[in-house]
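Yeah, one chain of the complex is gone here, protein chain that is, but the others are all in their spots.
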Amino acid sequence: MNPLKTDLNGLKLKNPVTVASGTFGFGREYSEFFDLSTLGGISVKGLTLKERLGNPAPRIVETRSGMINSVGLQNPGVENFIREEIPFLRQFDTRIIVNINGDEPEDYARMAQILQRADIDSIEVNISCPNVKSGGMLFGTDPEIAYQLVRRVVENTRHHVMVKLTPNVTDIKVIARAVEEAGARAVSLVNTFNAMAIDIHTQKPVLFRKTGGLSGPAIKPIALRLVYEVYEAVSIPILGMGGITNAEDAIEFILAGASAVALGTYIFVDPMAPVKTLEGIEAYLKEKDVRSLSEIIGKAHE
Amino acid sequence: MNPLKTDLNGLKLKNPVTVASGTFGFGREYSEFFDLSTLGGISVKGLTLKERLGNPAPRIVETRSGMINSVGLQNPGVENFIREEIPFLRQFDTRIIVNINGDEPEDYARMAQILQRADIDSIEVNISCPNVKSGGMLFGTDPEIAYQLVRRVVENTRHHVMVKLTPNVTDIKVIARAVEEAGARAVSLVNTFNAMAIDIHTQKPVLFRKTGGLSGPAIKPIALRLVYEVYEAVSIPILGMGGITNAEDAIEFILAGASAVALGTYIFVDPMAPVKTLEGIEAYLKEKDVRSLSEIIGKAHE
Amino acid sequence: MRLLTGRVTENAAVNAQVFRMGVRMDEPFEFSPGQFVNIRVSEYDVPLLRRPISISRRIDETTIEFLVKVEGIGTRQMGQWSQGTRVDLIGPLGRGFDIEGFDKKAPLLILGGGIGTAPLKGLAQELADRGYERVYVLNGFKEDPYGKEDFKCFEYRVIDESKEPVYVTDYLLSHWGGIAFQGVFACGPMAMLRRVKEIFREGEIPVQISLEEKMACGVGACLGCAVKIKCGNFQHRYQKVCVDGPVFDASEVIFE
Partner (left out) sequence: MRLLTGRVTENAAVNAQVFRMGVRMDEPFEFSPGQFVNIRVSEYDVPLLRRPISISRRIDETTIEFLVKVEGIGTRQMGQWSQGTRVDLIGPLGRGFDIEGFDKKAPLLILGGGIGTAPLKGLAQELADRGYERVYVLNGFKEDPYGKEDFKCFEYRVIDESKEPVYVTDYLLSHWGGIAFQGVFACGPMAMLRRVKEIFREGEIPVQISLEEKMACGVGACLGCAVKIKCGNFQHRYQKVCVDGPVFDASEVIFE
């Protein structure tokens, strides 16, 4: 038996290492570095109903052990994605997770309908993007809106539905429970933290959109705590992320309660990081004589 | 005229550089490194009504560009503080800011009463400590409780009252407005972020208390965004902090809207950091030909 | 583009702020002038992100040269790398200068500003190797000019603004205004590139400019390095400096 395989409540992954939405494009670029079939799953760049241009530059700024981005959901729209990107991704033996975003709750339901016929493995409902004017994160901070929105998506699809949570809330457990009740099969967390940098020479915010989302190793300790909390609050599985750089980080998330993990920002630093992380997890299981990943999921709660 | 002087709504500081509660003890240790009269102010280790032992070890763990602490308000109690520490601190030409904490809202009012006769310059009401079982941060996440609690403190003291806000909320503006309405003369932010680390060998949380508060350079981009937001939400001044390491960081906070700043964690790395930060701010004002700090407070909003 | 390693062969100061670094790659390395690499600065991840640096020129089959100006934490550390230091880079990246289809005997112009001259060295070398006879090079520096000896060209002029307060674009108009350039290649500060675009706006000749934008991935995945590009008459879209550039047709770029 493969000790690495894991199950996000119906979304079966051959191993727990995935890549986070927005940090891996549609897979084409990094397919030049390693075989994408190595990955448990790929969450694609966030999509919207119609094509989006994204925000003006500067869109990124580095901070200590982190970066802030305000890309603003630049994407070709869901229809173009289905036509042009799915055939490419399907060449690989990995799960396709489709990250969807909207200005209105109804946009999500529409996208779910459009994705009905598409050959994908999961829909990741992003109610946590801080980089768009309307919608996005707002939906993820109100349990009632989150519930309704997710409910409509679930009603409109036969696919596995996962909900991506924002860390910018007082109590993430409340939101997690709301989306669980609404029928989400899993939750993914965390998205980025609202943040900013100021240029002391121009005396203005560095980013054109002033604020953006902080990601990278800097946020790991907070993300890990949130995964730990959500694990105690819901019974659906967790896809954990936020600052993961290597197997040790990934294992921390698994022990905190994640059934699978995603690497994001660190892929920019080391494109081979997902592969190395997987190898490291494998070695850890062997060393600890663990037969199945499930034995250590949430173990830090014991 | 001294271009560095600044005013937190009645709490006049000769310069904007202060040190954050819990990172500077009661000043004794670092007085061996530099003259404390250099500082605009000193916020002392968080006090409670009665002496507190604090949490068992491990109490700290380092993370990427940050650290998590769960000291748990170990302190000698407010009465001992008044007797033993104020005379020492008063030797220096700097402002004494007294950080108070309680299990019950009424504890804060009691402490304010006890501090009535004390020779101090400001009371910093900490409604944001994540490291104690009851009270603490809880009060800082609910605007109604925060309002009542601060109101009672204000009614019970003639001293300047500042309120320390937690970043662990969905909307910090709501809390900031509540404490402004309750009569706070200023706000200080941010306190630490709830966070954790897990030891993958023992498979348990590293800290005895499992979670703690994340501080240090890692959190700066989020702290800065919060200061920027609060500046637009209230009209009382802000004492800004979170990950400041040098003058450049400090100036970012000032441009975001802080009338003064505090260094915390980085003092552990470089005990001279507050002094260097002050020198750097002075040089910046000269270079930019700024006559008074107030000209650049909040300038990034223009 | 691949993840590659090499070793520093030499690292020499060019002036107080700029250094020239040779790196011998562990395998033969192909690139075209104007392309760049994304360099990992520290195994300890401070800075976290890689730093994009143009390939200045080829030294031999496996060895390439960089010209780097110290700007902050990343470039400062690179400047301290001693001979033998291991270098981890992704490259070659981006689209370089397009040097196809020009007349070998008609004049070509290369305009550089400061550290922007880095990729132009390799360009001039390549043009010379391919037999272009009339390559004019005009470089401007705020102070301490460098690189004169490295440009293979027909005519070379360098301006030291600390001594002669004139921009390259002004010099161009006043001194080389009469030359019928068939193509222009420019790299330097935004203000200079904008001015170059204006100067040649009405002409028919292609102007290629090399842009900079903050980058995270360098390979097209993060969408961080956006540049506004004309799209129809009244619209725009964003292209990626890292894969669609860094060299763009000036007439397409929208400066703001």
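Each chain carries a letter (A, B and C) given by its place in the written order, and its residues are counted from 1.
Everything below uses one rule, namely that a residue touches a chain if its C-beta (ideal position, glycine included) is under 8 Å from a C-beta of that chain, and two chains touch if they have at least 3 such contacts.
Quantities reported herein were computed from a predicted structural model and do not represent experimental measurements.
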item: Partner chains on view for the chain not depicted; value: B, C
item: Which of B:15, B:69 or B:211 contacts the chain that the document leaves out; value: B:69
item: On chain B, residues whose C-beta touches the chain left out of the figure; value: 22-25, 28-30, 32-33, 45, 53-62, 64-67, 69, 71, 74, 216-217, 245, 265, 267-272
item: Absent chain, residues of chain C that touch it; value: 42, 44-46, 73, 77
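In this section, only the chains that are shown with their structure count from here on.
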item: Set of chains whose contacts include both chain C and chain B; value: A
item: Chain B and chain C: spacing of chain centres that average the CA atoms, whole Å; value: 47
item: Averaged-CA centre spacing for the pair chain B and chain A, given as whole angstrom; value: 34
item: Of all residues in chain B, the ones touching two or more other chains; value: 64
item: Residues of chain C touching at least two other chains; value: 45
